[in-house]
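Just below is one structure, and these are the notes that go with it.
As you look at this complex, bear in mind that one protein chain is not there, while each of the others sits in place.
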Amino acid sequence: MPRSSRLTWERKRPAAMLEIEKVSVFYGEFQAIFDVSLRVSEGETVITVGPNGAGKSTLLKTISGLLQPRSGSITFLGNRLDRMPAHEIVELGIAQVPEGGRLFPQLSVYENLRVGSFLPRARGEATATLKEIYGLFPILDERKRQYADTLSGGERQMLAIARSLMSRPKLILLDEPSSGLAPRVVTRVFEFVHQIKSQGYAILMVEQNVRKGLQLSDRAYLIESGRIVKEGPRKTFLEDDYIKKAYIGL
Amino acid sequence: MTELLLNSIVNGILLGGVLALLAFGMNLIFGVVKIIHLAYGQCVMLGMYVVYTLAVQMHLPVILSCIIALPVMGIVGLVLQLLVINPLLKAKANPLTQLLALAGLTIVVENAAQVVWGADLRGINIQLPLIHIGNVFLRTSNLIAFFGALLTLWGLYLFLNRTYLGLAIRSIAQDLDSARLMGINPRMIYFITMAAGGILTGLIAAFFSPIYAVHPHFGGSFTLMAFIIVVLGGMGNLLGGFIGAFIIGVVTSVSAVLTSTEIADIIVLVIFISVILIRPQGLLGIRVSK
Partner (left out) sequence: MAATLTVILVFAAVGVFPYFVPSPYLLHIGTLIFIWSFITTAWSYMGRFGLVSLGHGAFLGVGAYTTGLLFNFYGLTPWVGMLLGGLAAVGLAVVIGYACFRFGVIGDYFALVTLALGEVVALTLIAFRDITGGSLGFTLKSKGTSLFYFQSEEKIHFYYVSLAFLILGLLVWKWIDRSRMQKALRAIGEDEIAASTLGVGIIRYKMVITMISAFLTAIGAVLYAQYITYLNPHTLSGVAPSLEIAFKAILGGMFSLWGPTVGTALIVSLEEYFRVVYGSTFVGFSQIIYGLALVLLIIFLPKGIYGSVQDWFKKKA
């Protein structure tokens, strides 16, 4: 689909929250990400798709500060993230749900949620936030005394997402929310993501399940071998032949 | 004979209380910082020397000396963090290297103690009354140590389970990266852990001072014992350490009475070797790939 003229495109574009500009990330001598540029605007849901090992998770880790880019810049609401330690990035308002959830195995559901509100600014409202969370995910209220590793796959993913909300973030990074889950569970998980989206959070999602993921998203990027190969609004992606063949399997 | 046995069991339990504190400190440090603090017993020894210096050489009241020893040892813990632990972590040293580095540290501390305070026994020489309960003789100093230790452990339990900081510490121990994603600063947690570990050594030193006289090799046997307890209970497992402490306390005490101190130590060492061979994750430990 032809792009609108540059000027109208810019006028239509809402304020950018997260700006990633020409970022390259290395694991030792191995380059995982090559000059990637990406943006997420307020209230937007952006999805990055691509094959395994393409660098999508690496990108999220870099945004959250678990990895440092070798070049390029990452800006969030005017703050440079690329040299900031991970915990400070969380304070700015970025929460990540890592792949598989990475819950604390020897903490209960309740405690996992509590840790989520560790930040001083979230602590005060922790009880209120918790109430909201239990409202959204009643099953977590039921299981709140259970150890996190006794939950089912879908419940764990819900807990992980809920935990990320406890820090009252502005942007949520989701790393493969459907990973390892049965199709029916995946549908439920995406329903929750949709609920979160409708609350106004900005979401940057990495997802293998392209079809379901695209349905939720406003814009998409295709990353292959550490490079951005395509980008555009959802409709473009859904109608694109290459995407359809390679990733949606039609 | 049964009197003797009973006495030794009771005293073993009392000793176990303080050993449980020692094990707690080591487990906390191992769980959070992921380093086996082989010089922990030596730190207790330093604490005792501090109490000695304050109480005997500077003629301060004993209780005050003990209280002062706490923050002093907390600072020692922090210094250790800065000078030894951080470089080890930065150099990404493998566990063996860490072990050797800390073993080297024990040599430094023991010999420094010898240089500063000499090789003789240094005691604070206070006599506390003996209590009879039936046929059992209990020393007040042991009772104070025991109840003090239990009280402290209770407080630590509450701290770890009811406060945000305690939660943060437990999170870092379980999944470092995940904890960072919660906004927890690992550096700060390491500092707090090492400082807390240090303060604990000061507290243990305070409990030990009325019971034992200190000498430069005092730390060695306690480090070994604490270490064996920690392995027995499962490294990083606080409950395991607690249970292990009482087991080892009683075994040591009873063996010493039935045979001799050396054989008691040999028995403990044999238990240690057996645990590593048969069940290296300890009684309550979770098997993580070796």
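Odds and ends about this structure:
We just call them A and B in the order they show up, numbering each chain from 1.
One rule holds in what follows: a residue touches a chain if its C-beta (ideal position, glycine included) is under 8 Å from a C-beta of that chain, and two chains touch if they have at least 3 such contacts.
None of these values were measured; they are calculated from a predicted model.
For the chain that is not shown, the touched chains among those present are B, taking the whole complex.
The residue touching the chain not shown here, chosen from B:75, B:88, B:150 or B:283, is B:88.
Contact with the undisplayed chain is limited, among B:112, B:143, B:160 or B:192, to B:112.
Screening B:100, B:128, B:158 or B:239 for touch with the missing chain picks out B:100. The set of chain B residues touching the chain not shown comprises 36, 84, 87-88, 91, 93-101, 103-108, 110-112, 114-115, 119, 216, 220, 224, 227, 231, 260, 262-263, 265-266, 269-270, 272-273, 276-278, 280, 290.
We take it that only the chains that are shown with their structure count from here on.
Computed centre separation for the pair chain A/chain B is 44 angstrom, with centres defined by C-alpha atoms. Across the interface of their complex, chain B is touched by residues 64-66, 85-87, 90-91, 95-96, 98, 102-107, 111, 114-116, 118-119, 123, 163, 167 of chain A. For chain B in complex with chain A, the touching residues are 164, 167-168, 170-171, 174-175, 177-186.
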